[in-house]
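The other protein chains are all here in position, but one chain of the complex has been omitted.
Here is chain A:
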Amino acid sequence: MTKDERYKKLKDIIKIYLPEDVSVANISMESHFINELNINSANLVDIILDVEDEFDIMLENEDMERMQTVQDALQIIEGKLD
């Protein structure tokens, strides 16, 4: 899986959690899940579960705390896949 493929998969996961006034086009590497994409903090746990299922990995508590932006998420995923 290339980095682009991983990014695309992640965007597909995130898009369902976006509020009505935020579109997929608003997602960038630097996007902060809560502050910029306005994702409800309760839904972050759902994103984490979706990431685990999609990439067949398991995230630890400290990974979850570190996962603030799209970039963070990708780095964590890459770390687990290696």
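What we mean here is this: a residue touches a chain if its C-beta (ideal position, glycine included) is under 8 Å from a C-beta of that chain, and two chains touch if they have at least 3 such contacts; residues count from 1.
Rule of thumb we're sticking to: contacts and distances are computed from a predicted model.
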Checklist entry - What name does the UniProt record list for the absent chain among "AMP-dependent synthetase/ligase domain-containing protein", "3-oxoacyl-[acyl-carrier-protein] synthase 1", "DNA-binding protein YwzG" or "Sarcosine oxidase subunit gamma"? => result "3-oxoacyl-[acyl-carrier-protein] synthase 1"
Checklist entry - Among A:Met1, A:Val45 or A:Leu81, which residue is in contact with the omitted chain in the full complex? => result A:Val45
Checklist outcome for this item: Had the left-out chain been drawn, it would touch chain A at residues 16-17, 20, 42-43, 45-46, 49
